[in-house]
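Complex shown without one protein chain; remaining protein chains in place.
A, B and C label the chains in the order they appear, each numbered from 1.
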Amino acid sequence: MPTLTVFEAIDAAIAEELARDERVLMFGEGVATKRADLVARFGAGRVRNTPLAEAVIAGTAAGAAATGLRPVIDLLFAPFMTYSMDAIVNSAGKLRYISGGQFRFPMVAMAMTGAGWTVGAQHNHNNEAWFVHSPGIKVVMPSTAADFKGLLKAAIRDDNPVVFFVDMALGHVRGEVPDGEHVVPLGKAAVLRRGRDVTLVSYAKTVQHCLDAAAELATRGVSAEVIDLRTLKPLDEEAILASVRRTGRLVVVHEASKLCGVGAEIAALAGEQAYAALKGPIRRLAGPDAPAPSSHALEQAFVPQAAAIVDAALSTMPSVVAEPALS
Amino acid sequence: MPTLTVFEAIDAAIAEELARDERVLMFGEGVATKRADLVARFGAGRVRNTPLAEAVIAGTAAGAAATGLRPVIDLLFAPFMTYSMDAIVNSAGKLRYISGGQFRFPMVAMAMTGAGWTVGAQHNHNNEAWFVHSPGIKVVMPSTAADFKGLLKAAIRDDNPVVFFVDMALGHVRGEVPDGEHVVPLGKAAVLRRGRDVTLVSYAKTVQHCLDAAAELATRGVSAEVIDLRTLKPLDEEAILASVRRTGRLVVVHEASKLCGVGAEIAALAGEQAYAALKGPIRRLAGPDAPAPSSHALEQAFVPQAAAIVDAALSTMPSVVAEPALS
Amino acid sequence: MNEAKTKALAHFERMHLIRAYEEKLVALQQAGTAAGTCTSVGQEAAAVGVVAALAPEDTILTNHRSAAHLLARGANPARMMAEVLGRATGYCKGKSGSLHISVKDLGVVLTSTIVGGELSLVTGVSLSKTMLHEPGITTVFFGDGASCEGIFHESLNLAALWKLPILYVAENNQWQAFVHRREAMAAEQVVAHAAPYGIPGRSVDGNDVEAVHAAARQAAEVVRTTQRPYLLEVLTYRLRGHFEPDDQAYVDREELARWQARDPIRLLADRLRERDGVEAHELALVAERARARIEDAAAFALASPMPDAAELTTDVYA
Partner (left out) sequence: MNEAKTKALAHFERMHLIRAYEEKLVALQQAGTAAGTCTSVGQEAAAVGVVAALAPEDTILTNHRSAAHLLARGANPARMMAEVLGRATGYCKGKSGSLHISVKDLGVVLTSTIVGGELSLVTGVSLSKTMLHEPGITTVFFGDGASCEGIFHESLNLAALWKLPILYVAENNQWQAFVHRREAMAAEQVVAHAAPYGIPGRSVDGNDVEAVHAAARQAAEVVRTTQRPYLLEVLTYRLRGHFEPDDQAYVDREELARWQARDPIRLLADRLRERDGVEAHELALVAERARARIEDAAAFALASPMPDAAELTTDVYA
């Protein structure tokens, strides 16, 4: 299997989908400049630079999607999506419903986020929960090169608006990507490590932190299962619940702020539907309720690291260590 | 105590704060037209109409707040806030932090939402969870006339950006409002009914549905405690946990969509910090993952009603009725 | 009968249909049977004059104040009223209500009540037509208020750069909900913003349906031949309130009276009588026919069922 970086996997997915389906096109600020090879291959009409205007970029995508095209837009960094919220949420997310099903919105809105580039809170804001909370929208946030490729292809083929997040820190991480047509269905989590004692659920860069924590936990005799959600909406509730019902313990980990984050949703899901199987308190590890700092030292402190995940996992097991006193 | 409608309570709060503090001003689309009395009393400078431009309305508020004024803005309906997200989230919510504490943003952004006016999904979208999830912002969503007045006054006096939601359906509901200076601190939930067997947590219009459910539950021998959150951020975690630790059972109810909603946060909180006290599965009752329909029949079906709350509460008590089979 | 007269009579009938539709909804609202709506009373000439200048393959985007555009395009008032009343037989199964009725089959797509939403979507709709080699141009109706939203400019800039064949129609009705245009718009006219983008444009008396129609035909022709955007501003007046019920207490009585005297239906009636020699009773008959159609429409709507509760969660995902 060839080894690609995440950025290369994304490039491959886009190129393949442009080649496969004439209705696919891509635009955004600097898209044509940065993807000059695609312009040469597919023409200036299908790979376009835009003005600096995220609202109309996203609106144009929604309008085009509803009328026969399958646009992919690059909104650059997640905080810039604040300018696109009407188009994504009110138009792409709602106009299918509002119109009684007359339109569909096959479009993908890409954005980067996450700690790693010390660019500060106006470039780094893990706001994926906004879109999970909003109706009519799917949300993808992979962690491996293979999934970036396979899920982006699936997103482009999906008939719904998909917000596709790229954790910046993963861009240059390499991974094996299957040869040939590789499509990963939306809505399916991946169990990256099997375990019996505790379920670690995560997505994006903190998946690796969970795998590291699981390795460490193994040395302490704790068998941790690691689930990479990959798609945040639709959420693979079955995979999560099956695992928690088996292990009886749940730790959810992500970089986004805790309050009303994806971790809250998963913890709530377990408390509702796997309650009978729970053997200990649920734990969430998440970014603080604070904007992302720029300074490298602080930026790294923002992200839940493996050691903290180990501690959290152990704290769900009163038999291993005492449960911290509840305030 | 005088009896006021929620809209009157809001009017009173605004008028009193304009009178109390010269730095307070209010603007928005039609604000001066609709509040001509306040224009007459406080001058055209302090109560202003704006152009139809939510982005600059909110940005102007943030800029003014950082430099000495205390603006209150009316963004009309919650979906229109999609145009204001940069100003609210990236500016008002983050620039204090980004600047290392050089600025503060004493401003209030008001918006209406909720079922009741059959205005459809582009006027009715309970998106409060977006703001709870975003750092640096407080979120208020009261249910009674007294709290609307007292919390709005507190919000105007707070040195942080506060998003203040008005559930449309409550506008004409009357309630007693204490005479004279009446300020309700942000961040404090209200226990509206004491109970032993189950805790019902809610906010805005569904608080009344919980009270109705509690009354019904009482007739069935179940003693339900009803908590009105009032402020969604900062969340009164203590009040919630104290109650759940006592009752051992939790039902969270709101009109907003379930996924990553405030209910998810509260359920997660209980699963983390009240786990040992839980006697049954947590239940969430929320709006579906769908845009709000216009048609009155569907719009009412969108909102969790008392009967469903009763059922949910009973389902947390295997002793009373059998727990539904988990899929 | 000469062509101008035939056309004018057709306009007249369409305008009456719109007026009757709006007045019926006002009556239903006052009776507590219908929710509020944003009526197009006073703006019938703008809608009819422009829409009549479009071809069947042209596409239309509109906004909250869309009834006139829809009816001018030939939408069935019965299904529109059913939608307003939240019935299953409505164009959008009752999920839209009055504020965002789309009728894809008529080429009226993606109606949004977010002011400016139509302007953010129109570029994409036009792009599809161009890239998929579909015939026709795309027309977008928006208000003077929408021109104060930044998205108006983003849309114009993109349309100019990408050479999109879009006919922008600014319906300047002097009001932006409860705020007068003067208080909210520094430019005297919306069309002033077109030139810096290299977009041609003009403004026209929006209460004279024939003037609107001529201007719209010319504008559409420019869009068709140049395959580039054009901005047509239609100067008119919102004769009723913003959203029913609305007592218009905030409206200057004199200004309102001035525009009432220029009611587009009355102007056209006068012309039909004076220029074309149509008898008053003939005109009354037209009006009567329109009202009768609308009564039937209302009866249909009121007799229609509410949507099934299961519809709450359908049409969310494709």
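Note that in this section a residue touches a chain if its C-beta (ideal position, glycine included) is under 8 Å from a C-beta of that chain, and two chains touch if they have at least 3 such contacts.
In this text the structure is predicted, and so the values were computed from the model without any measurement.
Chemist: Considering all chains of the complex, which shown ones does the missing chain contact?
Modeler: Its contacts among the visible chains are A, B, C.
Chemist: Check each of C:Phe12, C:Tyr91 or C:Phe152 against the chain that is not shown and name the one that touches it.
Modeler: C:Phe152
Chemist: Tell me which of B:Pro135, B:Gly175, B:Gly248 or B:Pro304 is the one touching the absent chain.
Modeler: Considering all chains, including the one not shown, the answer is B:Pro135.
Chemist: Could you list which residues of subunit B touch the chain missing from the display?
Modeler: For subunit B, the residues touching the absent chain are 23, 25, 45-46, 48, 50-51, 53, 55-56, 58-69, 71, 86-87, 90-91, 95-106, 135-136, 138, 159-160.
Chemist: In the complete complex, the non-displayed chain touches which residues of subunit C?
Modeler: 148-154, 156-157, 160-161, 183-187, 192-193, 195-199
Chemist: Can you list where subunit A touches the absent chain?
Modeler: 29-30, 33-34, 36, 49-56, 79-80, 82-83, 117-123, 288-291, 293-298, 301-302
Rule of thumb we're sticking to: only the chains that are shown with their structure count from here on.
Chemist: Roughly how far is subunit A from subunit C, going centre to centre by Cα mean, in whole Å?
Modeler: Computed value for the inter-centroid distance: 41 Å.
Chemist: Would you mind pulling out the distance in Å between where the CA atoms of subunit A average out and where those of subunit B do?
Modeler: Roughly 28 Å, centre to centre.
Chemist: Rounded to a whole Å, what is the gap between the Cα centroids of subunit B and subunit C?
Modeler: 36
Chemist: Of all residues in subunit C, which are in touch with two or more distinct other chains?
Modeler: 94-96, 100, 112, 114, 116-117, 150, 316, in rising order.
Chemist: Hunt down the residues of subunit B that sit against at least two other chains at once, touch-wise.
Modeler: 55, 79, 82-83, 120-122, 288-291, 293-294
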